[in-house]
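Removed from the display is one protein chain of the complex; every other protein chain stays in position.
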Amino acid sequence: MKPLLIEVRLFAALREAAASSTVALELPANATVGDLRQLLVRRWPQWRTLLERCAVAVNQAYAPDQQRLTAGDEVALIPPVSGG
Amino acid sequence: MKPLLIEVRLFAALREAAASSTVALELPANATVGDLRQLLVRRWPQWRTLLERCAVAVNQAYAPDQQRLTAGDEVALIPPVSGG
Amino acid sequence: MISLTRQAIDYQALTEAVRDPQHGAVVLFLGTVRDRTGEQATARLEYEAYAAMAEREMRRVVEAAQQRWPQTRIALIHRLGTLEVGEVSVAVAVSAPHRAEAFAACRYVIDTLKATVPIWKKEIGPDGTGEWVHPADISMSDPFRPESAV
Partner (left out) sequence: MISLTRQAIDYQALTEAVRDPQHGAVVLFLGTVRDRTGEQATARLEYEAYAAMAEREMRRVVEAAQQRWPQTRIALIHRLGTLEVGEVSVAVAVSAPHRAEAFAACRYVIDTLKATVPIWKKEIGPDGTGEWVHPADISMSDPFRPESAV
């Protein structure tokens, strides 16, 4: 099966740390939100603590680790929020 | 001893019922707030229910029944309030 | 800023009066004239006060709130006279370092005002007849000193 190409949106401290508002990831077909988290921690071990405290949003809604990703999904990493 | 002349201020339903914003009472010297209440109920038995639910203010502060009245006190009957 | 007024209430001015660079939260409460009370249609309200005592009691309420929540700034204004449906009868503005105190103090002030400050309203119906509101659930003679409803 074709690998899954996902562009992940980054915000706030993560966006500044990566010096980019997106990061492109290549995941196995049928990968889940949890798989995406693990790949990010492997790529950026120095930000592990913050990454583990992030939520993941898929198509603008919070998504559980078990949720499968699909080509074309809009994916974002949501660090702990501080609006208000 | 000289009797105590007290002019009592009236508000809201009592003011309208009495068709006056004050009522003049003659009380024994050393009369208390409780004595004043009793005299009012004797004068206006038809408004007893409302009178018994009123507070009495002396010099612009709520006063207990035991408080003694003094010549020159500013006295008011305070029906249950409904501001806000 | 604690007062009675016969003019329309400027709640923005009241709110600006409590804002503070050290405070992160402002809570404003407005009481407004409803078009009905239970089944009864209301055309307008008339508010009457024992004005000198009402202003003293309003200051007492605000001072009590500031003793309980010392860092708050509080402004309080109540309208008197004839009010049409939709008009603002009372406004309470509170600012505080954090929102918990601002909400708590604002709620305390309006609840206590409604229980203790000598102001009365008369509800006027569409036919022009009116009735003074003297709530049965407030007994003011016992205990003699009505205290906080909070």
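Each chain carries a letter (A, B and C) given by its place in the written order, and its residues are counted from 1.
Here is the rule we use: contacts are C-beta pairs under 8 Å (C-beta built on N, C-alpha and C of every residue); 3 or more make two chains touch, one makes a residue touch a chain.
Treat the numbers as computed from the prediction; the structure is a model and nothing was measured.
Asks: In the intact complex, which of the depicted chains does the undisplayed chain touch?
Replies: A, C
Asks: Pick out which of C:Leu4, C:Met53, C:Leu80 or C:Ile110 touches the chain that's been left out of the picture.
Replies: C:Ile110
Asks: For chain A, enumerate the residues touching the unshown chain of the complex.
Replies: 9, 11-13, 15-16, 37, 50, 52-57, 60-65, 76, 78-84
Asks: Which residue numbers on chain C touch the omitted chain?
Replies: Spelled out for chain C, the touching residues are 11-12, 15, 19, 21-36, 85-86, 95, 97, 99, 102-103, 106-107, 110.
Keep this in mind: only the chains that are shown with their structure count from here on.
Asks: Can you tell me which chain pair comes out on top for contact count?
Replies: B-C
Asks: Between chain B and chain C, what is the gap in Å from one C-alpha centre to the other?
Replies: 25
Asks: Where the CA atoms of chain A average out and where those of chain B average out, how many Å apart are those spots?
Replies: Comparing mean C-alpha positions, chain B is 74 Å from chain A.
Asks: Need the CA-centroid distance for the pair chain A / chain C, whole Å please.
Replies: Roughly 50 Å, centre to centre.
Asks: Find every residue in chain A that makes contact with two or more other chains and list them.
Replies: In chain A, no residue touches two or more other chains.
Asks: Can you pull out the residues of chain C that are in contact with at least two other chains?
Replies: As it turns out, chain C has no residue touching two or more other chains.
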